[in-house]
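What follows is a short report on a single structure.
With one protein chain removed, the remaining protein chains of the complex are shown where they sit.
Right after this comes chain A.
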Amino acid sequence: MASPSGTPTKITQGSPTKGVIGESTLRPDGTLKVTGEFAYSSDMWHEDMLWGQILRSTVAHAEIVSIDTSQALAMPGVYAVLTYDDLPTDVKNYGLEIQDTPVLAHGKVRHHGEPVALVAADHPETARRAAAKINVDYRELPVITDEASATAPDALLVHENRDDHHAGHVPHPNIVHRQPIVRGDVAAARERADVIVEGEYTFGMQDQAFLGPESGLAVPEEDGGVHLYIATQWLHSDLRQIAPVLGLPEDKVRMTLSGVGGAFGGREDLSMQIHACLLALRTGKPVKIVYNRFESFFGHVHRHPAKLHYEHGATKDGKLTHMKCRIVLDGGAYASASPAVVGNASSLSVGPYVVEDVDIEAIALYTNNPPCGAMRGFGAVQACFAYEAQMDKLAAKLGMDPVEFRRLNAMEQGTLLPTGQPVDSPAPVAELLRRVKAMPMPPERQWESSEGADVRQLPGGLSNTTHGEGVVRGVGYAVGIKNVGFSEGFDDYSTAKVRVEVVAGEPVATVHTAMAEVGQGGVTVHAQIARTELGVTQVTIHPADTQVGSAGSTSASRQTYVTGGAVKNSCELVREKVLEIGRRKFGSYHPAWATAELLLEGGKVVTDGGEVLSDLADVLEGETVEVEAEWRHRPTEPFDLRTGQGNGHVQYSFAAHRAVVEVDTELGLVKVIELACAQDVGKALNPLSVLGQIQGGTTQGLGVAVMEEIVVDPKTAKVRNPSFTDYLIPTILDTPTIPVDVLELADEHAPYGLRGIGEAPTLSSTPAVLAAIRNATGLELNRTPVRPEHLTGTQLS
């Protein structure tokens, strides 16, 4: 079939400047995005295409007694209705690490909104109406919603007959994974403590709420295969999960990255990928599936809600003695990324502090709540909320300044994590705190104007609920640590294909990777790296697809590090080949070809002394140099299952925040006035994009501090607020100015010294806002998000 409309094409970008790393070059896809021409996955269109629709369970836990599809099939315009029985092979499940997620429910549903049947029709409304005519008879089962119900003696098992590799070491089959970490002697250290604080913290279920809904177009191909145009975070991970279910070899499932409208972890798991392919292969027609927002809330995993119990001790001169914690993460009905979330939560549970004696346990549960998995900063986000609250409590109990107390205990390069792994690159925790505290404070009563109070600047805003009466200000600080890259022994590599050739007399580099550009600006940085290494101006970014090797996931703050590292590495290999050609062609004209260190700069071959030996175009005349190569960061190792010891992480990312809030104490309304951030980024490859990541991550942390939570009914495990009317994310009115102080301390192990940056600002933003609200109100506030009733004391039990 012909390529569908919206098929991504190469984008060639020149640069008025050198356009190398360190410059704020502009996005190569910027013009397409501001003109509406950039095709997202939901914009794909093919002549004759059908629309797919998914029927989802209306209950959280039930046996499926029967499914009657006859009325749906009889509707004019309906081409196919598929259930579990129509799956073509023995592979009927998928999953990132544990293949426990049914493509379509079989005999049982385990959470509200689980896919049960598929419809393809010639109009989206016909498909919706047909899905509504499928009659599913459910026999409801009791729901498992928390640790108590999951591990009760008579608890039903969410998954019977587990045979995954965590099944053997968990204390109960309704626990996905458990990671203890023990180090030092907590009992002895506890004896040295002059003060001890304990806390029980609750972290709500956050949604990624990317704006581009899950969507894609599957086009059947003449060879019996299928071409999927899709918005995802990792093409090759999808491919590995899709192909076996379809019964196709991987080379017959071609995947092209379509425009991605944000991700934040929510596209790590499959959503409609297999469904669209199944319908396309069944009907022989292209099939497009687009979720609406309601379905999107059911169609991807969320951030794990968590209960965290912490105990810290400190001496009276302010040194931490020990830490004990137990972190219970609710993984919901399917495993998704739960094991890795447990690994992060446990290994980073101490935060960026020196504590030698620790006793840590983290678990993730199987329940009938919505499945939870990856979201920006996973595991580390929940822990940071709790340990930072503990730091404030300790400081208060000791009568110390909370920032000084943190600085006194701050980790630095060489500090051992609780896993025994040394932090072997700069860890400027104390410096970030110093910097963020030193930033100028926003003026008091900034809402006052010559014409009276500007209500837009006050809690409650244009609702006009206060002109300043009952409003108090608070200031809070927090700092966090996030691992960068995939940890615990994962082979975390990336692939880049780089070509250089002469086009219209000018050298042009083409960069082809499978990296998912989800908005972060990876394509911008790839062009900068190619210009830096190859001395060209024009760089062509090839669309991401599975015709090149895996780039790994756009997650864990890893893409600039790992795929950026792969692009740099492939460019270096290309450069060596180019220089070989140069030596062959022109070596006899100048001895420096043989003796000097040679560079490619400004479209020329130059010596390290700056002498020009040749135009790059002349070297490349009649030649095309291309290299595809894999690149990996330093290997890591798993954590020991009993002690948690092991060199599990690659790199760390640190950010600190200062929040200034004003609270209307009578109505419990919060206005965040300013959210300042200081972050070490190692090396800012593109400073403008770095700021965008920090400010965006900060705002997602603000959201879960004061408004964002998926509310699940504890009696039914059903989602109560699957819409942007009821699940609130920060608007431009809710979001304050976010001044940023960027520190660049190189990590010698990483390309250009860079540090993954996307997640760290999401960690410390939330506890800083909570600390500021506590500071304003004097309330303890052990849960996030904070709602008005928590501040006014009017909460119903």
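Here is the rule we go by: a contact is a pair of C-beta atoms (placed from the backbone, for glycine too) under 8 Å apart; a residue touches a chain by one contact, two chains touch by 3 or more; residues count from 1.
Please note the rule applied: contacts and distances are computed from a predicted model.
Undergrad: There's a gap in the complex where one chain should be. From "Acyl carrier protein", "(2Fe-2S)-binding protein", "Acetyl-CoA acetyltransferase" or "Nitrile hydratase accessory protein", what does UniProt name that chain?
TA: The record names the chain that does not appear here as "(2Fe-2S)-binding protein".
Undergrad: Looking at the full complex, which residue from A:S66, A:N161 or A:T725 touches the chain that isn't shown here?
TA: A:T725
Undergrad: Which listed residue, A:E23, A:D43 or A:D269, touches the chain dropped from view?
TA: A:D43
Undergrad: For the chain left off this view, which of A:K33, A:R192 or A:R720 is in contact with it?
TA: A:K33
Undergrad: Out of A:H169, A:R192, A:K316 or A:R456, point to the residue that touches the absent chain in the complete complex.
TA: Once the missing chain is taken into account, the touching residue is A:R456.
Undergrad: With respect to the chain omitted from the figure, which of A:R293, A:K577, A:R632 or A:R787 is a touching residue?
TA: Answering carefully, the residue with contact to the hidden chain is A:R293.
Undergrad: Could you please point out the chain A residues that touch the chain left off the display?
TA: For chain A, the residues touching the absent chain are 5-6, 9-12, 24, 26-27, 29-40, 42-43, 45, 125, 208-213, 259-264, 290, 292-293, 454, 456-457, 462, 518-521, 688-689, 691-692, 695-700, 723-725, 729, 731-733, 735, 737-738.
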